[in-house]
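Showing chain A:
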Amino acid sequence: GCGARASDDTAGAGSSAAASCVDTSGDTIKLGFLNSLTGGMAISEKTVSNVLHMAADEINTSGGILGKKIQYVQEDGATDWPTFAEKTEKLLTQDCVGAIFGGWTSSSRKAVKPVVEKLNGLFFYPVQYEGLEASPNIYYTGATTNQQIIPAMDFLASKGVKTLFLAGSDYVFPRTANAIIKLYAAKLGIKIVGEEYVPLDKDDWTSQVAKIVAAKPDFIFNTINGSSNVGFIKAYYDAGLTPAKTPIISVSIAEEEAPAMGHAVTGNYASWNYFQSLKTDTNPKFIQSWKAYPNSSGVTSDPMEAAYISLYLYKELVEAAGSFDVNAVNAAAKSKTITFDAPEGKVSLNGTNHHISKPGHIGQINANNQFDIVWASDKFIEPDPYLEGYDWFPADIRKQLAGAAG
Partner candidate 1 sequence: MTKLKPWISLSGIGMFAVVLLAVAPLVLTDHWLTNLGKYCCWAIAAVGIGLAWGRGGMLVMGQGVFFALGAYAMAMHLTLETAGDRVPGFMVLYDPLAPLPAFWEPFRSAGFTLLAIVLLPVIAAGILGYALFKRRVKGAYFAILTQALAVALATLISSTIRETGGDTGLSDFKLFFGFVLNDPANKVMVYLIAAGLLIVCLLAVWQFYRSRFGELLVATRDAEERVRFLGYDPANIKLVAFVVSALMASIGGAMFVPIVGIITPAEIGAAASILMIAGVAFGGRASLFGPALGAMAVGWGQSSLGSTWPDGWTYILGLLFVVVILLLPNGLSSLPARFTGWTRRSPAEQPAPAFDAAELEEVRS
Partner candidate 2 sequence: MLEITDIEAGYGRTRVLHGVTVPAGKVVAVLGHNGAGKTTLLRLAIGLLKPSKGRVLFDGENIAALAPNQRVARGMAYVPQGQQAFGQLTTLENLQLAADGRRRGKALIEAQMARFPALEKFATRKAGLLSGGQRQQLAIARALITEPKLLILDEPTEGIQPTIVAEIEQTIMQLAGEGINVLLVEQHIGFALEAAERYVVLASGFVTHTGDGGSAAASTVRAAMAI
Partner candidate 3 sequence: MTDASLVVTDLHVEFSGFVAVGGVSFDAHPGEVRFLIGPNGAGKTTCIDAITGLTKGTGSARLGEKELLGKQVHKIVRLGVGRTFQTASVFDELTVLQNLDIAAGLHRSAFSLLRARHGIDPSIEQALAETGLAAELATPAGILSHGQKQWLEIAMLLVQDAKVLLLDEPVAGMSHDERTATGELLQRIAAKRIVLVVEHDMDFMRRFATRVTVLHQGKVLSQGTVAEVQADPKVQEVYLGTAGAATTAAMAVVPETVAETLKLTED
């Protein structure tokens, strides 16, 4: 027989009736870890995956979540977005995990989103992204645009930058980020003198860098992801560009990437919330644990820190709710103040949009491939994924986006 039709009243409810199958009777709780361990994005995602394991081990040694040890189910997203969707469904319906952690690219998140929404599961996403999203079933522990992109633009404005060149990978995060950058740049009076995209899986940036040389911008805003960054940096130095004359500000080059460029990148900038060089109470222990962890890369970075936060945030949420039930967790997020003493400082959760507050930082790369912090926001920046507090962001876009999301 046939199921519900669009016209049926029950349509919306349709399936969410499917009761959660999470088993909380024993002394363990199953969690799903989902990252690309094969394919192109494995390059970036393996670290996130590793640090999740570390956080799970830590939580288990200190007593677990609500007294239950974490038993994780690792899945490979294989750099393939439908696979992310398939594995999400598997984790939620076959393995019956309490929540899923992982992902990196915004594309993978967008593949997971409808599945967790349909099955009323939980997904913790740890990477800075383009914002304009808030799902009741996703918790975002990386930066949204007003915590990374906008601070970077403010920093550029404060340095008196007049012309900017946008270089990015050709996918949703850089495209959206640059769309926002262009809006804000207009407001700040910064002129965008060029915008170039190269596919994620292509490293050769020589033609595009030639255009940058010709455009002579004051600064380059880099939203390139993955190994393509190496190609960009190499072409940049090959062409005789230097941080002294044409500095780069990146949102995807961190402590792990900086030494892998094959060229010293000293003097260039990056905008992140967390840096290994941050002086907070919790950071030394985080760094130390990570360095001691098997297969560790030896340096800490923002995405891994956000992944680290995500598991602890879940622990705080569940313990505040006193239950692993998704609705209970979401309710606790709304009604209680959930905080976590993260390596970047004490972050607090916004129960409505499921993002966390974060400090804004701009670092300049030094000779040790560490970042000297040259700018910091005066306080933690509250997350504002739809940029509601920014009048330069067109209200009609916001409205349409919200409409499309609803």
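One rule holds in what follows: a contact is a pair of C-beta atoms (placed from the backbone, for glycine too) under 8 Å apart; a residue touches a chain by one contact, two chains touch by 3 or more; residues count from 1.
On how the list was made: all candidates are chains of the complex that A comes from, given by their letters.
Because the structure is predicted, anything quoted here is derived from the model rather than measured.
Contact annotation for this complex: of the listed candidates 1, 2 or 3, chain A touches only 1. Every residue of chain A that touches candidate 1 in the complex is listed here, in rising order: 1-8, 11, 14-16, 18, 37-38, 46, 74-76, 78-83, 85-87, 89-90, 93-94, 106-107, 110-111, 113-115, 118, 132, 170-172, 175-176, 179, 197, 199-200, 394, 396-397, 400-401, 403-405.
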